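Here the complex is missing one protein chain, while the rest keep their positions.
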Amino acid sequence: MNELLRRSAADLAGLIADGEVSAAEVTDAHLDRIAETDGEIHAFLHVDADGARAAAAAADERRAAGEARGPLDGVPLALKDVLAQEGVPTTAGSKILQGWIPPYSATVTRRLVDAGLVILGKTNMDEFAMGSSTENSGYGPTRNPWDVERIPGGSGGGSAAALAAYQAPLAIGTDTGGSIRQPGAVTGTVGVKPTYGGTSRYGLIALASSLDTPGPCTRTVLDAALLHTVIGGHDPRDATSIDAPVPDVVGAARNGDVAGMKVGVVRELGGEGYAPGVEAMFAKTVALLEKLGAEVVEVSCPNFEYALAAYYLILPAEASSNLARFDAMRYGLRVGDDGTRSAEEVMSLTREAGFGDEVKRRIILGTYALSAGYYDAYYGSAQKVRTLIKNDFDAAFGAADVLISPTAPTTAFRIGERIDDPLAMYINDLCTIPANLAGIAAASFPVGVSADDGLPVGFQVMAPAMADDRLYRVGAALERELAGEWGLAKLGEGAK
Amino acid sequence: MSDSIMDGSIMDGSIMDYADALERFDPVLGLEVHVELSTASKMFCGCSTEFGADPNTQTCPVCLALPGGMPVINGAAVESAIRIGLALNCEIAEWSRMSRKNYFYPDMPKNYQISQYDEPIAHDGHVDVEVDGEVIRIGIERAHMEEDTGKSLHVGGATGRIHGASHSLLDYNRAGVPLIEIVTKPIEGTGARAPQVARAYVQLVRDLMRALKVSHARMEQGNVRCDANVSLRPIGQIEFGTRTETKNVNSLRSVERAVAYEISRQAQVLAGGGMITQETRHWQEGSGITTPGRSKETAEDYRYFPEPDLVPIAPDRDWVESLRATLPEPPAERLKRLAGEWGFSELELRDVVAAGAVDVIEQTVAAGSAPQPARKWWLSELARRANEAGVELEELAITPQQVAQVQALVEAKTINDKLARQVIDGVLAGEGDPEQVVEARGLAVVSDDSALGDAVDRAIEANPDVAEKIRGGKVAAAGALIGAVMKEMKGQADAGRVRELIIERLG
């Protein structure tokens, strides 16, 4: 394997800036790696080799002219297919959008391009980000580089797998209920869900508008902080965007000092249903934080037990409305337009043909939850639970600077194992959902492999809204301590 | 009373005579008026709202509902909504939200309309309308913000009709233009005057929107659209009857006719022992009847919920009060005041209102013209030109100040009425202010008596017969000589002075 592939994004940026390697070489190395491995991994839905080479060449020209655009100029990145990129096919993993080419770019995409990043292509995902395994993609599943019989998590399995397979040093994900963190956990990579409103949703194909948050997916904590800084910050095109500077996440990632930090173990996120190997690794990590000077306390968030239920009402309700625009009239798939059928019939036939099972299941569920006579019992009640969960967080953050838990109850499961059991699939999101409901910041950091099966385990850290920097302090501290037994080199062994 | 009833064009036996209907039933009205705001940009994106652009040239990822497009509220639309609410004597909500109204329709790109549901920006107001000298108070339930839809063109069927069309063509330029929907409380007790009350109310709303300058408020362009809810109950009954909602009643006359028609139609159904179906009906301008919409198996289920892409609107009280300070004088009071100040007859005033000339006349008077000449210029010469160009008086390329200047020149006898029309031509053609046009075109009347005297002498010489008649006392014959002089002077003479010179010589 080309040694460039193992380097962090920060390192690559440094090598490019110093002229030791060109952005073109770095990009070619990654494109070659994709060509070699993606037949098996299927992390990408679309590889934009020409666009990437052109962007790399432009970065090299800028460097030659002394006009480099910041700390990640020329570094390649994989973009989740849920973000619009002008002129590049964007499908959100759905057949209903096959062949659609956006005439505009998402704010996140634009900021990446403006910062000089080289977008290699669009990564696979569960259709419209509905899923925890990437098996719901309309274009076939992505495989986990650690064990290709297993899922890479979801919905951002493509982005996580691309990192774990060394196809890209950086990726973008979106997290609605854990879609950045859970894939990070099961592929041994870093995934950060910024504070809701800390990264723009403009141009992100909406799943659940009040939950969706774009964020960085990387192999190192510093890389995540650098990428977070590029994509974060106020966007006037998104009315829910926070008008405040991005917290100093890069400083926190370089600091990594947890001495004196109060770390709260959430009592309700553990115990029954958690794999022994996951629990053991979590306990070991908590002990490590204590050793590093953190003060570990236990906190209780009693309403978290209702989080999953609230989430699986709020998400389908918002999604049923958000996905109404896929109607065969203005773009995307059109089925059954034989000159005799009405617009209504063509809409219904197209949506039947273009949406996969999970998408239909959630649209129907959401339609039900919002319909007359059921709104108060379902959607309305779920919004109240949301209040209770926010209150739980407020109380917990009164007692601790950050909260911690496993990221997911188990390691990567086998492809096909849970696909016919929606509830079993939804359990994956148990630990990650509360942060989305409350809009706070959360991240998953790799901390080792499970004794049960040798597969990666993630460690979740949660911080109050706009205190994203705390996540990075904890992540950096763990990374520094664990780099010997766990880290970049180890990660590579799993990848074929 | 209503034209449609009176002219018998719809007396096909299916509806009851209007007077008979009112003897047996008591109508209750509910009016929903949609006002298109005249903001520069759309409700949720920066696309222009300008009317008449080429199809689909004023669209973007937001208003086309491309994947990933999302709304941001136009602050000027909120400001207009609050001002409208205040002008309707409404409470302005301290906490208001946008909601999604979910239903599929091809002219609505997102397949939900961003509207307001249980938390409108303005609620619980009232306005007073006057019908036959009686003031009737109409309760306002709410005024809320929403967005307009695109426009569909139905192809392949009877001209432009949805039924029988083979396909439709969609233009989304109008999609996302801000609307304010104003909903009345049930209007009861109007009896036979219900159609006139409906008309007077819609006219009042229209005039209010113009006075507030929040909308072009042109019904013929669809800036103001009315849906009329009508129900009947037997005289003496308290409970409301089942209502119908007649959509797209888009002129004042149609409002009156549609309400009258529905009263007669429903009366016929009820009197025959039938039931009124709660349904949407459509006003047919040509035939003067309402026709049923497609019957729905079940009531629409719009699945309203708070719009998650937008955050709540909580207007600061200081802001609301500062907007209250910008409210214009209510149209009715203003008209009453102006009528007194100007000394117009009731008929003259009505013509001025109908021509939409109140503002321009007021400004012309403010610029120094007397009211009557101001009225004359705007309602004759300028109204004709506006009509020819298909624009409103305000849109003519002449300002009220310039009209006042034209009138000043006439009064100074620098020009006469005929020359004044040429001066107006010049101003409209962009040749500058009236004085500049007079100068550049050399339009001032010739007041030099020696030049005029020469022309008069020549006219007398050329028309000895006429001159003889005048000498003989037939002063009326002077017209022919005046005509000859004016012709020679190319109209640039004061006809009165010419007459004086002729009489001096021949009298």
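Think of it as A and B in the order they're written, each chain with its own count starting at 1.
We take it that a contact is a pair of C-beta atoms (placed from the backbone, for glycine too) under 8 Å apart; a residue touches a chain by one contact, two chains touch by 3 or more.
Please note the rule applied: contacts and distances are computed from a predicted model.
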{"item": "Among \"Twin-arginine translocation pathway signal protein\", \"Aspartyl/glutamyl-tRNA(Asn/Gln) amidotransferase subunit C\", \"Non-ribosomal peptide synthetase\" or \"TRAP transporter small permease protein\", the UniProt name of the subunit that does not appear here", "value": "\"Aspartyl/glutamyl-tRNA(Asn/Gln) amidotransferase subunit C\""}
{"item": "Option touching the unshown chain, where B:Asp26, B:Glu141, B:Asp171 or B:Glu262 are the choices", "value": "B:Asp171"}
{"item": "Per the touch definition above, residue among A:Asp327, A:Asp401 or A:Asp429 touching the missing chain", "value": "A:Asp327"}
{"item": "Contacting the left-out chain in the complete assembly, out of B:Cys47, B:Val410 or B:Val423", "value": "B:Cys47"}
{"item": "Residue touching the undisplayed chain, where the options are A:Gly19, A:Gly140, A:Pro236 or A:Pro276", "value": "A:Pro236"}
{"item": "From A:Ala13, A:Ala92, A:Leu170 or A:Ala343, residue that would touch the chain that is not displayed", "value": "A:Ala343"}
{"item": "Footprint left on chain A by the chain that the document does not show", "value": "100-101, 103-104, 195-197, 210-211, 236, 239-240, 242, 303, 306, 309-310, 312-313, 320, 324, 327-334, 337, 339, 341-349, 351-352, 355, 360-361, 363-365, 367-368, 371, 373-374, 376-378, 380-388, 390, 422-423, 436-440, 465"}
{"item": "Sites on chain B contacted by the missing partner chain, in the whole complex", "value": "39-41, 45-48, 54-61, 64, 66, 72-78, 103-108, 111, 149, 152-156, 162, 165-172, 247-248, 280, 282, 293-294, 300-301, 303, 305-306, 308, 310-316"}
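Methods note: only the chains that are shown with their structure count from here on.
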{"item": "For chain A paired with chain B, centre-to-centre distance based on mean C-alpha positions, whole Å", "value": "54"}
{"item": "In the complex, chain A residues that touch chain B", "value": "83-84, 90, 92, 97, 100, 102-104, 106, 201-206, 208-210, 236-240, 317-318, 320-321, 324-327, 329-331, 339, 343-344, 347, 367, 370-372, 375, 379"}
{"item": "Contact footprint of chain A on chain B as seen in their complex", "value": "60-61, 64-73, 100, 102, 104, 106, 109-112, 166, 168, 170, 299, 301, 303-305, 308-311"}
